[in-house]
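Here's a slice of the assembly, chains where they normally sit.
Each chain gets a letter, A and B, in the order it is written, and its residues are counted from 1.
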């Protein structure tokens, strides 16, 4: 279709909408930070929930992360409203295990801080601690086929960022900022 | 949301719908086969368009490929109808260069036959020969932000399959079937 002559990318609006959508879907930064703490507390006993929140915030500033979140939540919303075409509608609605596009979007989030996050993603995606258990609870009327994987991926990416930063601190370098 | 008790994955329906959607969106197997021939004719001078069609068909039988096609076309359709939420609607509608989720789905198709297809994907995605030029034509009312990358990815995957099969023939092995 013809590009709109008035179109121009508004990064602030994308960032802001990402936050709003996460909130509307029941996901707040502290809940993702808890997953990060769960993943990292054995390695960094002094790590606090507050610090984890800063790392989660840092992940959420990344454009690739925002784009994947918006796309995934949009598909969840449409599935919930029954507005997707069959058989895609049924696959997403029923969180079909052989679907796989949810994992693909999630991996693009993990990748933002490199391959060292894959393991952490898989681990929380399997165990479903905290907010992930809630998102997978099939009792409510919401569909979180994408969001579930996305939240795990944000926590895994934040964990990678912690690993990079803690190494920088150890070496007395300034390192990547927390936020 | 609760899993429907009557839900069961119907692979035949998914395969069939994938074909129907490609056709409805103006993409036929011979057009993808032409991209494959464009990519491979210098390496295999005897390769025919008909043979390329069989390789394209083989790619289209893969579940991961079908899922990515359905998801991408669904998002294109919804963008066309203005049914996505802002600012995702504007990004997909205007084929925003910094969006990236289209490339992510495309890569999941290329990956079906391994990493050797990445180069071919990038090459046709940049040059836009044949059907890809048509899909990128911003004059008509259709939105092909995802489909454009998907079609290039199918052609790249089919090219990888050719490379594997031709090697098998060279070694006198039966090798993977064409289709």
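In the analysis below, contacts are C-beta pairs under 8 Å (C-beta built on N, C-alpha and C of every residue); 3 or more make two chains touch, one makes a residue touch a chain.
This one's a predicted model, so the numbers in the text were calculated from it and none came from an experiment.
Asks: Copy number for the full complex, please, knowing 2 are shown in place.
Replies: Number of sequence copies in the full complex, not just those placed: 4.
Keep in mind that, in the parts below, only the chains that are shown with their structure count from here on.
Asks: Could you say what rotation angle superposes subunit A on its sequence twin subunit B, using C-alpha positions and rounding to the nearest 5°?
Replies: 180
Asks: Over in the complex, which subunit B residues touch subunit A? Could you list them?
Replies: 1-4, 7, 9-10, 13-14, 17, 63-64, 67-68, 70-71, 74-75, 77-78, 80, 83-88, 90-91, 93-96, 98-101, 104-105, 108, 138-143
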